[in-house]
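Just one protein chain is left out here, and the rest sit where they should.
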Amino acid sequence: MVQPLLVEEHPLDGLIRADRMPHIWCPGCGIGIVMRCYAQAIINSGIDIEKHVVVSGIGCSGRVAGYMNIDSYHTTHGRGIPFAVGLKLANPELCVTVFSGDGDLAAIGGNHLIHAARRNIDITVICANNFNYGMTGGQMGPTTPYGALSTTSVYGCPEHPFNLVNLLAAAGANFVSRWTTIHVRQVIDDVLYAFNKPGFSFIEVLAPCPIGFGKSNDLEQGVDETLLYRERCVHEPDTALDKLGIDLREDQPIYVGRFVDREAPAYQPIRLEVEK
Amino acid sequence: MTSSHILTGRYFMNGDHACAEGAIAAGCRFFGGYPITPSTEIAEHLSSRMPQIGGVYIQMEDEMGSMATVLGASAAGARAMTATSGPGFSLMMENIGLAAMMEIPCLVVNVQRGSPSTGLPTLPGQADVMQARWGSHGDYGVVAYAPWSPQEFFDLTVHSFNVADRYRIPVLLLADEVVGHMVERVEIPEADKIPHWGRKRPIGSKKEFKPFEAIDDDLVPPLAHAGEGYRLHFTGLTHDERGYPDMSADTHQVLVSRLVEKINRNPKDLIRTETFHLEGARIVVIAFGSTARSARRAVRVARERGLPVGFLRLISIWPFPEQLIRELAQDVDAFVMAEMNLGQMIREVERHVEQPVLGVNHAGGAMLAPEPILEAIEKVANNGSTSSR
Partner (left out) sequence: MKVFARTPVNLGEFKIPRGRVYLILERCKGCNLCIEFCPQQVLQVSEMTNEKGYHYPEIRSDREDACVNCEFCTMVCPEFAIYTLEVEE
């Protein structure tokens, strides 16, 4: 048995609020992994850290803003995107990222999600999709698969989930991709790509929620769900968008990749050339 | 703020447009809103004016988005506002609370209409005044003004941005449909005549700066914006002086007390009233907004009939001018409170005076006429509780 070298600091500590570590997320939860990918993308972006701003809503992933050592705003439930729209339009130099969860973005924040995508607002949205409301203890959410168990669907979820990629593609986002917490390199690349891509970018990252969705659906540990990702994921970016639904319980493929990458013009407030 | 954006001059303008021009004169360069009668003209006017002055007009998908986007813009340094009416005002409540908790300055205009619910969209009401005070959940300081003319709508918009920036709060401007849609003369002064207090900005090292540390006795911390290298953290969670979440009752007590006290502690800047004929008055009529126009008329007529009556117009609804009311109560026998609701501000008056307060009320939908106010004055005068001269 050989001990790894015990140290006090992590190379990314400058970019996260190390004075608030360890964070609150449960052992095996995937949100920390996605946040790390976001932090790495910030470093790789070459964009001045002062210009990076993160906005998050409410929920487990809503706490990301509090752990990032950059300008960060932890807003009300579902209102991260409009808050970010205000930031970006008031100061277009800012590289604004919204980092939140499936419930925050697609349920209570759904109206803002589809309209910001329709307008093609130049922000990046990272959605940690763990198929349930984790913070409040594991209730079903807008992406909980049909029939899946949760603390509010003890007889099986009676609703069909959003296929977020298809939803955002239809709404008008310029860039939509989906990965999981095992595709760490691809997530870093896509967040970086989104920083530099004008218009609305949406990156869905499937993440384990061991105490919530996992426990209720035979995925006790984060490792179990991550192994399932490795087993089931299929990288076929030109899969038909309406085939991208997810059901972790059935033995179906989980399609990952970049599904939408187009060049619609990003939202611009009207500016008239008024003689000064 | 180049003067070309401020349309100095004399106009014949409706109240909503006057509010919009007031915002531009105050340096507002961001409007996020959603159309709703009777405030839509504010949005319409700004949607054509903002592109001329390098500002942003964005029409959001709902009022929750409108309020959130205003906060984001203000956090990035812009003077930002929204305008709505009752139904939208209700939808904005949670994020008005966020503005209070994050101490992000902004302006929320509520051109009140007949309420509750869909009510009377095209007709006036004044029944949102208590919602303005207590609408969002929790204790927080509130400043709300009520204009009674297009000119005052312009002036109070300018003033509200100053108060919002100075105290890092959402200021509420409670007009009503009459003031919003009436057309009257509006004078827009020269640029240098328009007061601009500006935001208290941080000084010193960015590393040591604490975004929620009240370094002065006005209890208002300096405001840093996104993109300036302060590595800010703003959260709706209870937070300490660094802005870090802190789930302790002690921190909560300190923070929330400050949010309330920073308003209570500074009445001079905030409270605004106007008084008429108070000399020798034994009865005082109180009113605000468009109702105050009828009240002033009723007081004049009553005066001509030799009744010892004066008039107090509330320009600031919140904070309520309780000290002035208590002073008036020393030599007054009765009060009359006229408002286009079934009795809301009357509760505040009653809280501070021993004398009877006779309410003149109407649920809304039509401007209160002078006659019912005059009858109330005479009723109070005649039932002997006043020593007429």
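To keep things simple, chains are lettered A and B as they appear, and every chain counts its residues starting from 1.
Methods note: contacts are C-beta pairs under 8 Å (C-beta built on N, C-alpha and C of every residue); 3 or more make two chains touch, one makes a residue touch a chain.
Because the structure is a prediction, the values reported are computed rather than measured.
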In the full complex, displayed partners of the excluded chain: A
Residue of A:10, A:243 or A:262 touching the missing chain in the full complex: A:10
Interface with the undisplayed chain - residues on subunit A: 1-13, 16, 18, 21-23, 25-33, 36-37, 40, 181-182, 184-185, 188, 221-223, 226-227
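Here is the rule we use: only the chains that are shown with their structure count from here on.
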Distance from subunit B to subunit A - Cα centre to Cα centre, in angstrom: 39
Residue ranges of subunit A in contact with subunit B within the complex: 17, 20, 50-51, 53, 55, 65-66, 69-76, 78-79, 81-91, 93-94, 111-112, 115, 269-272, 274, 276
Subunit B to subunit A touching residues, read off their complex: 2, 4, 29-30, 32, 50-58, 60-62, 64-66, 68-78, 80, 94-95, 98, 102, 225-237, 244-245
